[in-house]
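Removed: one protein chain of the complex. Kept in place: all other protein chains.
Labels A, B and C are assigned to the chains in the order they are written; within every chain, residues are numbered from 1.
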Amino acid sequence: MQELGKAELNATRIIRQDDNRVVIEKDLDTEYMVLSMGPQHPSTHGVLRLECITDGEVVVEAEPYLGYLHRCFEKYCEKLDYPSIVPYTDRMDYLAGMNTELAYCLGVEKLLDIEIPRRVEFIRVIVSELNRIASHLVAIGTYGIDLGAFTPFLFCFRDREHILNLLEWISGARMLYNYIWIGGLAYDVPPDFRKRVAEFVAYFRPKAVELQELLTENEIFVKRTKGVGIMPADVAINYAWSGPMLRGSGVKWDLRRNDPYSIYPELDFDVPVPDGKFSDIGDSLSRHLVRALEMTESLKIIEQCLDRMPEVDGFNSRALIPKKIRPKAGEVYARAENPRGEVGFYIVSDGKSTKPLRCKARSSCFVNLSAMKDLSKGQLIPDLVAIIGSIDIVLGEVDR
Amino acid sequence: MSQSPSLNTWSEALSGFYIGWLPLGLLIVAAVPLIFIALYALTYGVYGERKISAFMQDRLGPMEVGKWGILQTLADILKLLQKEDIVPTAADKFLFVIGPVIMFVGSFMAFVVLPYGPAFIGADLNVGLFYAIGIVSFEVVGILASGWGSNNKWALYGAIRSVAQIVSYEIPASIALLCGAMMAGTLSMQQFCVLQSGPYGFIHYYLFSNPIAWLPFLIYFIASLAENNRAPFDIPEAESELVAGFFTEYSGMKFAMFFLAEYGSMFMVSAIISIVFLGGWASPLPNIGGFALNEWTSGPVWGAFWIIMKAFFFIFVQMWLRWTLPRLRVDQLMFLCWKVLTPFAFIAFVLTAVWEIYK
Amino acid sequence: MSEYFSNIKTGATTIATGLSITLRHFFNAVKRKGDAGIDDADYFNQVDGLCTLQYPREAVPTPKIGRYRLYNDIDDCIGCCQCERACPVECITIETIKTTADDLAVCGKTSGGQQKRMWVPVFDIDVAKCMTCGICVSVCPTDCLVHSPVADFSEFDVRNMVYHYGNLSKIEVEAKKKKLEEEKAAKEKAAAEAIARGEVPAGRPAPKPKPAPGPAPVGGEAGE
Partner (left out) sequence: MDNGMEEAGNIMSAAVQESKAAYDSIQARFGSAVSEFDANPTMPFFEVSDLSKWVDIALFMRDDPRLKFNYLACLSGMDYPEQNQLGIVCNLESIGHHPHRIAVKVKCPRDGGAIPSVSCVWHTANWHEREAYDMYGMTFDGHPDHRRILCPEDWTGFPLRKDYQVQDTYHGIKVPY
């Protein structure tokens, strides 16, 4: 038997059989299908569009298209005073406004070179850790939805509601806080705040366990996520992954530890990294697991802060805020550990104006998502959904 | 068998009822399941599912239309009726229209052989169980027609998945039901119930009287979830992956027909499982000494009550599972079918055969 | 093979755990959480049950600090326009007319005792544009601009979302403008005369009003 030729177009093979007969074999005519997933799709978490080239249910290649929510945050920044940018940073990552605000304020404070009162630092850490829990709750809940489990999502939102209430109580807004200001805070916390947060911690501990039992330990959930979308540690670093994504690949890297800011060096908490027993290192389950464990670590941080937070009589959280914020010429790259990874602000001041010359936001989701093309090669569509869910993108931050 | 003389008396009497040339009785016999399906899908199916899911998720569920929102489904139906009935330009119009009809008819036709009590059955076929299995898988044609006819990529995916899934799960499901048929020695649905009724109530049910019956019972229950596209096997309509699967392009009443068909076949499989393994309309209460509980709670009306309650219980379990579990992936679904359920179904088959010979 | 069976076993047990959790919640559905606000001491002591509140009839109270609808107490407003300049989204529009010297008494004082030097005929807040950042509130020298905790103020027409706080009628505005013109003309005349007499160098003879951190009196369009 000898193959004489092959026409690529419709997969036809011309074969000379052993008895000299020429047979034309025509394979089943297949071709790739282009599947546009998003921008309106239930599991792209917003307006992400993935153009998938699929072979049956197997994704040959998925190309992400961004920008559907782009509003050019950086252009706004060039037209706004330093303090007026803070509410815009809230709107970047609207699930973790406090953390993004903190990163931005750290940057400007570094440029201004000013001291922050200790009480302010403690409050900042408490609110950003509360926000981290709230953000992880959304991540875990929506991940459940992506994989078809609806109930954990609502349990997550029920508990997140308490955090939002707490944050509304201190900042006046539920999601877009504008609470952390350059050099201080918008308001001091209410007198009962300490007690109420302690109550929340006590309330949330058993709920987190229940959530793990319902979702993370579920065999179907484990089967769906284990070994899906494995990212080796070195590639993850090369892609500049950060936060739970990088830690899911087994790299113990947390800016709160490795580039400490605020009062994190004084606090005692673990950086959870998967051990490879329950999950394969670097897979979607590891990333989910890191988020789940981080919630408990955040609770630990909050408890310590509540214990150590100094009470100051007649404390004015705005006392040290400069009247006119005009940093001297210079540039800074400041970052903080967001729930989604490293959020950084590259701020350039020309020293003359009260507006930054340049304020680039390095968004964690944007960078984490850039590995999507690599991660999605050869995956099934359900796995693709599992991978997007585990990246935990917020399109407001991706597109800025 | 005290009921056997009165078996099917009501439905037979009805089918002989003519007004002139008009077989009114036959129409009524056909209308009873239809009305039942509509009422049940409206009340327990949609409203019940919404409330049950809400309570499991610490929510209230529909509350606005009527007291406790009981008229919510009516409002939904009105809304669906008012919606524009869109047929996409690029769709294959014939298949697109015929798809939901086939699905609905398929799930409805199976109700023919359901005994709603000792005195009422649409048609007491001697191959009733066989007919039911066959007709339930008729839905595949409707799903394929609507998925292909929509000319939508998501719908196509849903249809392909669905066909693969339903055809595969036919095998363990049928074998599991075959175990039941072996225990009873009949395929007639009425006979199943008759054989499982007796003075000791639930003791006579195959699930409790036969030591192996739990295995085919469990296998059939799992397989029936998959055949109905219910979670955790709802991959054909996996809303987070395939938007809405095979009915992505449907709106208005065509969409509602998919819903009715789904709830119809949910009831169907729940009824089948309760007939084959749990005695159908036979009362579960035993006679205890002078308290002839079993006899007091038997009879045509009680029979209807029992079978509907048993089916509703299984529907509740289906909903309960749906609002607890994540969804399986396609390959895991197939793994479960071919490598877990099918071998165990064969084991159950052999064990049942051995038990039936040597008991 | 043992892995095969242990898989089935873990699958069954974890599914059973999940089912027991949802069933527990199902039976817990007879209880309902109350609607205590976060500043209520019992907030976390409420029963653990259904947590839905049926919004228009029941609602979690908004804390007093809540930053929602902007409200301006025009009686206290000195027309300094700091909020207008601070607003990142430009949702505040202010027009002011300088008060003439003889009108100062009529213009009145703020509740803090500060002399108002501006008529504020137009003080419009487009709350549909407002992003409730609170920057305008923080710069207001007389604390007359506040965010009220009213969260629900939806309208059928977007134009109704523009809130007018100006307190002068059209006729009054005309009158005030005219008066200012006259005073200005008189002053200019006086100044010209003074220059002619060679007394004072030209410039702004009137002292600037000095509300707290020196906001410049804007509202020039009206006067100049």
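We take it that a contact is a pair of C-beta atoms (placed from the backbone, for glycine too) under 8 Å apart; a residue touches a chain by one contact, two chains touch by 3 or more.
Quick caveat: nothing in here was measured; it's all calculated off a predicted structure.
K.L.:
Could you run through the displayed chains and say which ones the absent chain touches?
P.N.:
A
K.L.:
In the full complex, which of A:L35, A:V59, A:M98 or A:L111 touches the chain missing from this view?
P.N.:
Selected residue, touching the omitted chain: A:L111.
K.L.:
To test your reading of the contact rule: which positions on chain A touch the chain that is missing from view?
P.N.:
Interface residues of chain A facing the absent chain: 66-67, 70, 72, 74-75, 78, 110-111, 234-235, 237-240, 251, 253, 328-333, 335, 342, 344, 346, 348, 358, 360, 362, 366-367, 369-371, 374, 399-400.
By our rule, only the chains that are shown with their structure count from here on.
K.L.:
Mapping chain-to-chain touches, which pattern fits: line, ring, star, complete or other?
P.N.:
Basically all the chains touch each other, so complete.
K.L.:
With chain centres defined as mean CA positions, report which chain is farthest from chain A.
P.N.:
Measuring from the centre of chain A, the most distant chain centre belongs to B.
K.L.:
Approximately how many whole Å separate the CA-defined centres of chain B and chain C?
P.N.:
Comparing mean C-alpha positions, chain C is 59 Å from chain B.
K.L.:
State, to the nearest whole Å, the distance from the C-alpha centre of chain A to the C-alpha centre of chain C.
P.N.:
A distance of 32 Å separates the two centres.
K.L.:
Could you give the separation in Å between the centres of chain A and chain B, each centre being the mean of its C-alpha atoms?
P.N.:
43
K.L.:
In chain B, what residues contact two or more other chains?
P.N.:
56-59, 323-325
K.L.:
Find every residue in chain C that makes contact with two or more other chains and list them.
P.N.:
Residue numbers touching two or more other chains: 15, 18, 21-22, 51.
K.L.:
Where on chain C does chain A make contact in their complex?
P.N.:
Contact set of chain C toward chain A: 7, 10-11, 14-15, 17-18, 21-22, 37-39, 41, 43-44, 51, 60, 62-63, 65-67, 86, 88, 131-135, 138, 147, 213.
K.L.:
What residues on chain A touch chain B, complex-wise?
P.N.:
33, 35, 41-43, 57, 144-151, 154-155, 158, 214-215, 218, 220-221, 223-224, 380-383, 385
K.L.:
Provide the residue numbers of chain B that touch chain A in the complex, in ascending order.
P.N.:
Against chain A, chain B makes touches at 53, 56-59, 153, 157, 161, 231-232, 234-235, 238-243, 323-332.
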